[in-house]
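Take a look at the structure set out below.
For this depiction, one protein chain was excluded, whereas all remaining protein chains were kept in their positions.
Let's turn to subunit A:
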Amino acid sequence: MTATRCPEPTPTHAAASSAGIGASTLRPDGILKVTGEFAYSSDLWHEDMLWGHTLRSPHAHAEIRGIDVTEAVRMPGVHAVLTHDDLPAATHYGLEFADQPVLAKDRVRFHGEPVAFVAADHPETARRAAAKIKVAYAPLPPVTDEASATGPDAVLIHPGRHDHRSDAVPHPNIVHHQPVIRGDDGAWAAAKARADVVVAADYEVGMQDQAFLGPESGLAVPAEDGGIDLYIATQWLHVDRQQLAPVLGLPEEKVRLTLSGVGGAFGAREDMSMQAPACLLAMHTGRPVKMVYNRYESFFGHVHRHPAKLHYEHGATKDGEILYVEYRIVLDGGAYASSSASVVGNAASLGAGPYDIPHVRGEALALYTNNPPCGAMRGFGAVQACFAYEAQLDKLAAKLGMDRVELRRRNAVGEGSLMPTGQEIDQPAPVAELLRRVKALPLPPERDGGWGRAAAGEDVDVRSLPGGLSNTSHGEGIRRGVGYAVGIKNVGYSEGFDDYSTAKVRLEAVAGEPVVLVHTAMAEVGQGGVTVHAQIARTELGVDRVTIHPADTQVGSAGSTSACRQTYMTGGAVKHTCELVREELLRRGRERLAHRHPAWLAGVELVLESGKVCTHDGEPIADLVEVLGEEPIEIEAEFHHRPTEPFHPRTGQGAGHVQYSFCAHRAVVEVDTDLGLVKVVELAAAQDVGKALNPLSVVGQIHGGSTQGLGLALMEEIQVSADGALIRNPSFTDYLIPTILDTPPMPVDILELADGNAPYGLRGVGEAPTLSSTPAVMSAIRDATGLALDRVPLRPEHIAGHVSG
């Protein structure tokens, strides 16, 4: 590899005694990231490289009658133009269903679907060549919602569909359907009859984008053995390779992936983007090919969070005991399946929320439509439901005349509760305690005397008001509100999937000092896995110097950096493999040094601390380096979580989840009721993390997740035209994410109640805060305005003109 910039091992050096687990050790890649030297996937460069570009469909649904590449091919500087007919091997790929064409053949199914790939010597040349390709489209009416997808004359998005869900679905335009039923029919009818208070409503969640900052990018380099080396930003190297090898017509061992610097992910890098085109163009031209999406293309180049329509009905006694819940969650999966089926499983199984409700009739389904494909985004099916059930709890409390937090506390699950799937929560589930904690926090002070005096002309810093520097209010019409919400998220892959991870650990003596090399395929996307792996190795092996090998496919799979699972799974794999290394080391010690100290053979526990083998009470009995000798110890091992079960196709019963994670939020807002503008004043969170391996990183995850939830509440939505299924706002000018001015102070309270099943008792943390943040903000606005607010993101017109004096 002669690329000037490619991933290098990351050395870390800190005292094992103070930089093991539980310490806020600083990120080993932090210095490279602040100096600008860290090599992201868009920073790669190779001598003689070409630039790849994708021509995309301007229609959401159309037949392709013909493609003429003549003019594009003739342009100076153009080295390759590929269409469907040029594909060398498999023509389709996908995470769970291989339903997505690498290049469209005779039909395009969404706005932005790839139609041709171009390689040229300058990115602008590639773009201009793509614009010269003439595609004859015959537009078709798009399928855009449940009615057009499942109505009597519905056009099938994938005619002749054959996959592992196709036999069980009620309609071929439904990717997957999952009911969840708790309690028999007689009990259900009795519960409904017993309810003193019933709340029913329809809810809607818009299409959110992950909006990571580092665009899709990478560099494919053809190798001398006929294989390919791909330097890439992804969430899961091995699943990319598994999809890529058949498309390239290569055996997996000839498709070698190395993780490059990743500029955020949040689910958007679970599906492949420029992996196949870069490799195909590189193999076709025999030259390295770099591809970098710009922001416009990025909005078409990855899946989004499923927009959803939800119906909920709760019934309760007049004392606030929730007797039953009924829900129906319709997710729009768009043109291709991606991970829609798993998102359905989450939405269905977590749809009742963190509440112990004896009678449940729930269902979730995902549609095939011609809207943009949707798949993984932080929260994965649990976000949409949490917005709706928490709105329901607010309304139920109002109708009962009960305190909102008290109603939630009263119905909260705890350790030992049964989920609607019948799965017992056999781990701490401190839902009531998390709510108590956020409620007990002091409220941020209000302006002395309220905003009235400011409105009357007193000097005011408009930066603290809704509308901010737009200077839309000096205090007129401002009302404060406080809101609460809590959510439940699963950790790890579910429904019987064994998403194991692998770690290779090498312990050797270098210049008389013990050094550990940790090699995994974990995608570091910003979450800080590299920090934690070094901490784990220090704790388990008692060494100061730990080097993190670049993640690649030369070691076994780490599974995906998603579902809050990497610290649990790859952290677990590093811990497990370190334990095997320690066993081997101690075996050598017993063999070689038993004569030196009785502890070697006494059957007592020996520990590794600060480069020494010690007895349990701290007496050093040998130097680690001496025990190790000349020969390094290198072990590669897998770590598996406890098995889970698929959900029953008709009842949803089954122990489907590995672990649950809980977060509660309290939001304080000020609302300009005249203009419908909202300022979030404070967003406080309390979360149980089991064990914080790196508290600084844990807090960072909670802050980031909370902010993405705030964005969904107030601003973030991919606008898709209702008639044409076209994306209308593919830019950061028109798709807004929270700035530092939109984001309030976020106090975080961390609980550490160990989960006995998990490594160190830890609990995945990244997603739960994204769930409860959105409904907490909406709850606060509900409190300020008295409006129902059944849709996110909120728009000014949902408030302005609707608030009574």
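Note that in this section a contact is a pair of C-beta atoms (placed from the backbone, for glycine too) under 8 Å apart; a residue touches a chain by one contact, two chains touch by 3 or more; residues count from 1.
The rule is short, and it goes like this: contacts and distances are computed from a predicted model.
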Can you tell which of "FMN reductase", "histidine kinase", "RNA polymerase sigma-70 factor, ECF subfamily" or "(2Fe-2S)-binding protein" UniProt lists for the chain that's not drawn? "(2Fe-2S)-binding protein"
Among A:Glu8, A:Asp68, A:Asp106 or A:Glu124, which residue is in touch with the absent chain? A:Glu124
For a quick check of understanding: of A:Asn294, A:Thr317 or A:Asn471, which residue touches the chain that isn't displayed? A:Asn294
Looking at A:Asp85, A:Asp153 or A:Asp461, which makes contact with the chain not pictured? A:Asp461
With respect to the chain omitted from the figure, which of A:Ala98, A:Val155 or A:Ile737 is a touching residue? A:Ile737
Looking at the whole complex, which of A:Val135, A:Val169 or A:Val262 touches the chain that is not displayed? A:Val262
Residues on subunit A facing the left-out chain by the touch rule are 4-5, 24, 26-27, 29-31, 33-40, 42-43, 45, 122, 124, 210-215, 261-266, 292, 294-295, 461, 463-464, 469, 525-528, 696-697, 699-700, 703-708, 731-733, 737-741, 743, 745-746
